[in-house]
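Below are the structure tokens for one structure; questions will follow.
Missing here: one protein chain of the complex. Every other protein chain is in place.
What follows is chain A.
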Amino acid sequence: MNRPLTLVVPVKHVPDAQGERVLSGDPPVLERGPGILSELDEYALEAALQLVEASGGAEAGHRVLALTVGPADAAAALKRALQLGADAGVHVLDDALAGSDAWVTARVLAAAVERIAEEESRPVDLVLTGMASTDGETSLVPGQLADRLGLAHVGFASSLALAEDGATLTATRHTGTEVLELVAPLPALVAVTDRANTPRYPNFKAIMAAKKKPVRTWSAADLGLGPGDVGLAGSLTRVLEAVPRPPRTAGEVVVDEGEGGIRLAEFLVARKLV
């Protein structure tokens, strides 16, 4: 393939799911401690890097841009994306964005992707996302972004490749009952699952190189969005209340000394689960 491609990977900065996560305030929002790049976005970034590497690499003029919408500390997610191999970053940073739902996030991302195409003076060929964020977990943003941008859309792709002609891509998707082989014209948006690849770790050289990579920062107004379009004001969903699920407490623990199976069976009978 000889045409240089522009790939955009939206990435999200999220609280680490290994730690305790708390919703607080009115309306309830997720408390932001030290965060990480949403693990599922690493698969999207890896997919982008592998597609570029398979088509001649950066020398062929391909560009991978990481794009984040989030508060100042979301810069950490961009930094990680640059260390992993993205060529440049875009940070949509605006206090007015706090509390945005999927609808607003997709709207802001769509405006940012259009702006990227303008600034790069070439169209965006492929938007690659994770299958969900690890905090919001809705899986809505990829489909909403595709619909807004009028892109061909493959959700939950477990593999992905560019066709020789440079104008189409192929992907596979597992449903509960089938494996689908898919073809989509470019430009397209593909949301990949954690089956798509194994994300790389940045090495020292990549970490040093990332420091020199450019990051552009845009406000909502830079993207033509007013205060009423974003944040809580622009969102179409409201959280009214949030309560922690009563923690599951350990029940009975029985060490098997030859009767473990019988204990299991008796428990099921006693709980009327048989």
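To be clear about the criterion, contacts are C-beta pairs under 8 Å (C-beta built on N, C-alpha and C of every residue); 3 or more make two chains touch, one makes a residue touch a chain; residues count from 1.
By definition in this document, contacts and distances are computed from a predicted model.
**Q** Match the chain absent from this complex view to the correct UniProt protein name in "Electron transfer flavoprotein subunit alpha", "Sugar ABC transporter permease", "Anaerobic dimethyl sulfoxide reductase subunit C" or "Activator of (R)-2-hydroxyglutaryl-CoA dehydratase".
**A** Result for the unshown chain: "Electron transfer flavoprotein subunit alpha".
**Q** Identify the residue among A:Gly25, A:Gly57, A:Pro185 or A:Pro214 that touches the chain left out of the display.
**A** Of all options in A:Gly25, A:Gly57, A:Pro185 or A:Pro214, contact with the hidden chain holds for A:Pro185.
**Q** Hey, which of A:Val154, A:Ala210 or A:Leu223 is the one touching the hidden chain?
**A** Of the listed residues, the one touching the omitted chain is A:Val154.
**Q** Take the complete complex as the reference. Which residues in chain A touch the chain that isn't displayed?
**A** The list for chain A reads 17-18, 21, 23, 28, 30, 40, 101-103, 106, 131, 134-135, 137-144, 146-148, 150-156, 158, 171, 174-185, 187-188, 193-195, 235-245, 248, 250-256, 259-269, 271, 273-274.
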